[in-house]
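So that we are looking at the same thing, I have put the structure below in structure tokens.
One protein chain is absent from this view; the other protein chains keep their places.
Think of it as A and B in the order they're written, each chain with its own count starting at 1.
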Amino acid sequence: MEIDLPDNVVITKLDELGNWCRKNSLWPMPFATACCGIELMAMGASRHDVARFGAEVFRFSPRQCDLMIVAGRVVMKMLPVLQRIWQQMHEPKWCISMGACASTGGVFDTYCVVQGVDRFIPVDMYIPGCPPRPEQIIQAIIDLQDQIQREGTITGAEFKTPQRQQTKRALMELPVIGQLPPREWTANQ
Amino acid sequence: MPLTEVAAPPNETGQDYLWTLNFGPQHPATHTTLRLVLKLDGERVVDAIPDIGYLHSGFEKIGEHLDYNQYVTVTDRMNYISPMANNVAWHGAVEKLMGIELTRRCQYLRVIIAELARISDHLLCVGAMGLDTGAFTFFLYGFWQREVIYDIFESMCGARFTNSYTRVGGLMHDATPVSIEKIRAFLRDFPKTLDDMERLLNRNRIFVDRTKGVGVMSREEAINRSATGPIARASGVTVDLRKDAPYLAYEDFDFDVCCMKSGDCYARYLVRMFEMRESLKIVEQALENLPSGPVNVGVDERTALPGKQAVWQSIEGTITHFELVMANRGFEVPHDEVYSAIEAPNGELGFYVVGDGSDVAYRARCRPPSFIHFAMFPALIRGHTLSDVVAVLGSLNIIAAELDR
Partner (left out) sequence: MPVSEDVVNALKARYDDLTSSEFRGETRVTAPRASLLEVMRFLRDEHGFDLLVDVTCVDYLRYRDATDRFGLVYILCRTADNLRLTIRVMLNEPELSISSITPLWEGANWLEREVYDLFGITFEGHGDLRRILLPQEFTAHPLRKDYPLQGRGERHNFPVLRRGDY
């Protein structure tokens, strides 16, 4: 059966339409803790201008965002805050780990710096550099948009695949000698 | 998950209509990560309990494990608004410990980079203060000029942001004609932007109303609370290490120290705006009189890493390189300790370095101005309204990485 379509009608899949909407309206939540935060500001300011890529609406409330950019080192005292903010964001949500410190701990291989936020929250995109240049952050956003367009689904099935569920790197099992009590997470707190 | 409990302040007021507001640690107006627990009576802040440590990354502990040249990369990340000033402060302390006399050219170049760092720091500070009080255009003006300073630094040392430009006994590279030309262009263009910025905000009714008379600190209080830098000068304390104890080549230059008497947020803003003009004067003079000659101390003193040319083509260079790089040789460090400070953009930035003979510091203590300035925040905000919190925070220029280290 042949259907005549007018020229201004496009047929697509619902997934692709959803992905197209999602990828072009990323609302970043800048979790800026340290030096990388300044480069994040530079990315938003006039010279680099991330508005060209549809991700300029920085919102500081996690309820309004779907892209968390962890910029800067995350330390022991800050990690519960990071996890809490991550949980407050609505699905579908993505996370960019910006800079060496957020991705691996960087030069700060010390007693209090978390050695990569991907040990404790899921991360979709890593940006190398200390700190990365604004162009690199823009590239990461473009790459993330590609990824969303490529594998996103309306139902969020892509997040349920096993490799997305695992933390990117195995947790190093170290004996905990300091008597910091293990922290329990419940939704009601 | 409950955040870490903040213990009750010693003298808690027992009024039951007070309510508590948590501000931070992830809040745009804190710029970075710090937390305030505010006790409010309606809009009025009765008390503020700062809670810091959300970016404590063990800088001083790393300082005990990296050698004197390596640690400069970590000092970049301390006050990341003006990394060059940190580099100058760190190596100033190390060179004082080792008793190294810098060459004139190196001193002048360090003055230039330290003053450019001051301009870039003040631009961000006043810009962010404007941003918090509603002046977004002002912030963009400042940020554009910061990009120009980044370009200068990039042409000098290859990194736009975390520079690590200084080395023990000298600099990483000499300044090239390209970077000198860029600085000249900046000196030409920047006063115009500064005029624009002053016109935008100095007499802006909204800004003046929000900052004048807010967060007042008297002269005695400023001294008692160990304030230094622009914050002390805004309260009428005439301290400036560049004049009081001229380090590097500051005694060669003609510049003024700006002081205000009122000690409020507006005074701190004006002091910073004025200091940028003075820094421009210093950079201009330093550039005009930039001495020729070597930038690093001589190869025979065995402190500065020789250039590749010297390593490959002269026996002294090879020996020095070997002496410095070999694990069991390194610098000749006395078995003693020094404190050395510079006038960083934020205040007195000092390093207390303990040498133990090896080329790794035994203890590398940093005296962070932000830490000391943030301690006075509760006293400044008491009695003001909630909306003044951001104005006072912006005027203090708290950099969390320097606050927590």
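Here, a contact is a pair of C-beta atoms (placed from the backbone, for glycine too) under 8 Å apart; a residue touches a chain by one contact, two chains touch by 3 or more.
What you see is a predicted model, and the numbers here were worked out from it, not measured in a lab.
Note that the undisplayed chain, when the full complex is considered, contacts A, B.
Considering the whole complex, the residue from B:Ile152, B:Leu201, B:Val338 or B:Val389 that touches the absent chain is B:Val338. The chain not shown here is touched by just one of B:His65, B:Lys212 or B:Arg382, and that residue is B:His65. Of the residues in chain B, those that touch the hidden partner chain are 4-5, 7, 9-10, 52-53, 56, 58, 60-62, 64-65, 96-97, 99, 221, 223-228, 237, 239, 241, 244-245, 334-339, 341, 348, 350, 352, 354, 356-357, 362-363, 365, 367, 371-372, 374-376, 379, 404-405.
One chain is missing from the display, and on chain A it is touched by residues 76-77, 79-80, 83, 86-87, 91, 109-115, 119-122, 159-160, 164-167, 171-172, 174-185, 187.
Following the convention adopted for this analysis, only the chains that are shown with their structure count from here on.
Chain contact summary for the complex, chain B toward chain A: residues 1-4, 25-28, 31-33, 53-58, 61-62, 73-74, 76-77, 80-81, 124, 140, 143-144, 146-147, 160-162, 400-401, 404.
Chain A contributes residues 31-35, 37-39, 41-42, 45-47, 60, 72-73, 75, 77-78, 80-81, 83-85, 107-108, 110-113, 130-131, 133, 183, 185, 189 to its touches with chain B in the complex.
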